[in-house]
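Omission of a single protein chain aside, the complex is shown with its protein chains in their original locations.
Up next, subunit A:
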Amino acid sequence: MMNSKQLLLGLSMIALSQAVMADSTQRAHAVTEPIVTKPYLPPPKDTMPKGEFGDMVRLGKQVFTETGKYAPKYVGNKLNCVNCHLDAGRLANSAPLWAAWGKYPAYRGKNKMVNTMEERIQGCFTYSMNGSAPPADSQELKALMSYAYWLAEGAPTGVDLPGRGYPKLDEPENKPDYQRGEQVFVNNCALCHGDKGEGRKQNGKVVFPSLWGDDSFNWGAGMHRVNTAAAFIHANMPLGKGGSLTEQQAWDVAYYVNSHERPQDPRFKENVKTTKEAYHQHQCNYGEKIGKSVLGKR
């Protein structure tokens, strides 16, 4: 996938060539106006189909936005799908469901096999929700599949749609740093997520998700990887102010968030060292000594 800088460069070149062709007043206009590409748009929220299928789509949205309430058997923490897939899985650059739909089945290095869309979602429950995989014929997974299918209505199959996943960041200029990350966290994140990343609840319902600790995603979730978290954060955080942190700040704070304990990797075998060797050959702090203790020991 093109990264954001390449995309920007491409767009700038299109803008430039258009500007060169236009007269001088138009040129000024073309250079100052931001260029809006038209990404795929999912169907409006209030156009869900009627009948039995529509009911399943509606249930899917509920499972997606209030996962602990509508799929309690399969959730082991206090997160909801919508915490990482903003606007109920609709928002571009926040891993929208409509962009994932047409890209499965696909081979995944994570489990070294071809995954169907069902298996991909099951992975979310095992790791990001620190729970267990809902069976493919369970009401919960059928509902999520129906909701994703509806969101992708009319989207092409097998195409990397703009807005898929989180926009990949270039490697940071400076190595991600705990102290700098802590500063970014205190200044930009603690307001909602709390001083200790504990999140906030209201009458037992999560308003702001926990970023680490028992109520958060486990060491097997994609978000524990510093590069993935940095990409999500840069595009989407603070909520309503996506893109306001510098890329370096996003790297630093992602490193800081992922330098705290969280539930064990469900693939854990023997000890942290062997688990790290088997499953953590990527940008993450699992098995690293940060402060006094080795992460992943709990």
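Worth a mention:
Here is the rule we go by: a residue touches a chain if its C-beta (ideal position, glycine included) is under 8 Å from a C-beta of that chain, and two chains touch if they have at least 3 such contacts; residues count from 1.
Keep in mind that, in the parts below, contacts and distances are computed from a predicted model.
Missing chain, UniProt name from the options "Cytochrome c4", "Electron transfer flavoprotein subunit beta", "ABC transporter permease" or "Potassium-transporting ATPase KdpC subunit": "Cytochrome c4". Of the candidate positions A:Val159, A:Leu191 or A:Ala278, contact with the unshown chain belongs to A:Leu191.
Listed residues A:Gly51, A:Gly109, A:Gly240 or A:Gly291: the one in touch with the omitted chain is A:Gly240.
Contacts to the hidden chain, counted on subunit A, fall at residues 45-46, 86-88, 90-91, 187-188, 191-192, 200, 202-203, 205, 207-208, 238-242, 244.
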